[in-house]
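Written below as C-alpha cells is the structure these notes are about.
One chain of protein is taken out of this complex; the other chains stay put.
Presenting chain A:
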Amino acid sequence: SMPAAGGGRAGSGPLRQRGARRPQGAPPVSALASRAPAGWRAALGLVTLLSFASRFHRLPEPPHVCWDETHFGKMGSYYINRTFFFDVHPPLGKMLIGLAGYLSGYDGTFPFQKPGDRYEQHNYMGMRGFCAFLGSCLVPFAYLTVLELSKSLPAALLTAFILIFDTGCITLSQYILLDPILMFFLMGAVLSMVKCNSCADRPFSASWWLWLSLTGVNLAGAMGVKFVGLFVVLLVGLNTIYNLWDLLGNLSLSLVMFGKHFLARVLCLILLPLTLYVAMFAVHFAVLNKSGPGDGFFSSAFQSQLIGNNLHNVSIPEHLAYGSVVTMKNLRMAGGYLHSHWHLYPEGVGARQQQVTAYLHKDLNNLWIIKKHDSDTADLLDSSSPVEFVRHGDIIRLEHKETSRNLHSHQHEAPLTRKHFQVTGYGINGTGDSNDFWRIEVVGRRAGKLIKVLRSKIRLTHVATGCILGSSGKTLPKWGWEQVEVTCTPYVKETPNSLWNFEDHINPKLPNISLDVLKPSFVEILLESHMVMIRGNSGLKPKDNEVTSKPWHWPINYQGLRFSGVNETDYRVYLLGNPVVWWLNLFTIGLYLLIAISTAVVLKRGVQLTSEHKGELSRVVLRGGGQVALGWLLHYLPFFMMGRVLYFHHYFPAMLFSSMLTGKYWMLGEGEAETRTENCAVLDGHFNSSHSFYLFHPLSYGMIGPMASDPSSPMAGLRWMDSWEF
C-alpha cells in the first residue's frame, strides 16, 4: 500500500544520513541518534493497521446525511452531473470526492438536501471510504514525521497512538468532508519537508529531488482543498528561507551552487505547486460546463460560457437603444439583478411606494424598459420610427415592465443603510415625475459614445439629488422577501456596488450579433473565481446573537459539534476530542514553551554543557520541536484574527501538530538515566489514551439512548464539562 512504500524510503533516509554525517562530524552524534530505531517497520505496519481499522469501523453508520455532508456530498454530485456551482473553497477536495463517488458507482442523483436524509439505495460508501482512507493515512504520516525528527521509536509510537485513539480525528475522518483531504495533504507536505531536510547533506540526489517536489505537490493539494492550506505553505516557506539562509552562510558553498539551490526551490516549491493549482482550476472549469445554482454569483461574461445559461450561445443587439427591454446586473460579486414587484415598502420605511430590490435569480420582474426622459413608451414601440441609440451622458427613465412604474428616488432614507436615499417604483403606466430622471454614464468614456450591452460598466446618477444607484449588499427583512437592498448613495465613489451592466437586451428593431466576443480568457476566469471565493469567505459573518465557537475554546476541548442527531431516539454522533489526549497535548504545549525558553536562555548564558548535550538540546528542543511548535502556532493563531464564522473542526490541523509535539516531547529525556520511569510514563500515556478512547468511543461510532445527563445512560458520568452536549 502507499504508506508502506513511503515508509520504505523513509527507512533508508536516517540510516544513510548518519553514515554520511559521522565523518563530517557536523552535529555530534548523540546516544539517541546512534541507536537504530529497531523494528520501526513492524511498528509502522501495526499503527497503519490500527489506524485503518479504527477509521473504517462502522463506516456506513449512520446511513443518512451527517452535518456538512449535505454541502460536500452535494458538490461531489455537481461534479458528476457537471453542473456549475459556487463554493467558498477551491475545487480540489470536492473534485476528489466527486471522482471517488463516480468510480465507486454513485450516479450523482441523491439530492443531499439536509442532514438526516437517508441514503436509501444510493451508493455513498465510495465517498466516505475515500475520506476515511485519507484520514487513516494521517497516522502513519505523523508516525514517520516524528520518527524522522526525533529518531526515537517510542516517540513516534506515542504520536501514532494519540492520533489513533483520538475520537475527534476518527469522527472527522469518517464522513464526506473536506477536512480529511486537507489534513492528508497538509501532513504529506510536512512529512516531505522533514524528509527533504534530512536529505540536506546529499543535495540534488534523487531522493532529495523526490521529497522536494513531493512537498510542492502536497502544498498545491493543501491549497487546492481549502485556503487554510496557506498556513502550511507559510510553514514550508519559513523553513525554506531558514535553509537558504543557512546555505548562504556556508562560505564553502560557491554562489553558483547557492543559485542552484535557490532555483531548485523556486522550481519545486513555487512553480510546480502553482502549475498544479492552476491545472486543477482548469479541470474544474472544464468539468463544470452546465448552468447550475452558482451562475448568479458570476459576471455576465462568465455565464455565457455555461451550457444551459440564457447567455450561452445567444445573440443580442450590441448597442443599447431607446425602447429596449433590458436586465441590469450589479457589478459587485453576487450582486443580483435590479428588480421590482407589486409590493410596497411597509409603513415607516421611507415613502410607501413600490419596492425596488436586487434579486440573484432570473425572473420576469427583472425586466426594465429604457425610455427617453421626455417621451413615452408608445412612441418608441411604433415600428415605423427610427431606432435611436442611448448615448453616454443621456438622461433616461427606466420603466419596470411588469408593473409599469418608473425607477424613482427621493430624499427619504433607505430601509437599511440610513445614510443613503430610498429607491422606489413610482407613477402609473409609465407616467411619473422629475424624480424618475437618471443620467446614464459609462465608466471611463467620453460623452456621446454608444453603450455596449454586457461590456460597458454603467453608472446611473439621479438627476435631482445627484446620488448614484447602487446595491448595498444587505439583505432586507421578511417584507422585502429577503432580497438585497437597493439604494441611491450620495457618496460619489467608484465601487462595484454602484456599477451595473446590461445583461439581457431585447429590441426587435435591432440586428442581433453573436456574443462570442465576450468569452473571457482563462486567466480572467481564474481571477474572477478567486475574487468571488474571497468575498464569499469574508461574507460568512456570524449573526448578531448567534453563539459561535471561539478559538480559545478549542485546545481545551470546550465544546464539540453535533454531527448527527439531537434527541434520545436519534442515532447521535458528536465531534469531540478524546479529552485525555487533548488535555495532555495542552499541558505539553505549556511545558514545551517553558523548556524552550529556559533552554534558549541557558544556551545564551553560555552555561557549560558538554557539547553533546548542547547539540542535543538545541537540535531537539529548538530546531525539531520548534518546527512542530511553529506549525501549531501557524495553524491556530490566525483564527483569532478572522472575522468569519468559526467552528470547532478548524482546530484539527493544529491538533495534529500538537500531538506530534507531545510525542516528541515526552521522549525527550529518553536514552538518559531514567529509562525505566520514562517507559512507565509512556506506557501510562498509552494506557490512558486507549482507556479514555474506550470510554468515549460512542461519540465517534454513534450512540442511541438517553443523553449523558440521564444517570441511566452508558455515558453518564462522562460529561466532565457542562458544555459538552452528548
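By our rule, a contact is a pair of C-beta atoms (placed from the backbone, for glycine too) under 8 Å apart; a residue touches a chain by one contact, two chains touch by 3 or more; residues count from 1.
Please note the rule applied: contacts and distances are computed from a predicted model.
Of the candidates "Protein O-mannosyl-transferase 1", "Non-structural maintenance of chromosomes element 4", "Origin recognition complex subunit 3" or "Par-6 partitioning defective 6 homolog beta (C. elegans)", the chain left out of this view carries the UniProt protein name "Protein O-mannosyl-transferase 1". When you scan A:42, A:206 or A:251 for touch with the missing chain, the hit is A:251.
Contact with the chain not shown here comes from a single listed residue; of A:204, A:491 or A:552, that residue is A:491.
When you scan A:443, A:534, A:601 or A:645 for touch with the missing chain, the hit is A:601. Chain A residues in contact with the hidden partner, per the touch definition given at the top, are 245, 248-249, 251, 255, 346-347, 417-419, 478-479, 489, 491, 544-545, 547, 559, 566, 601, 604-606, 641, 643, 722-723, 725.
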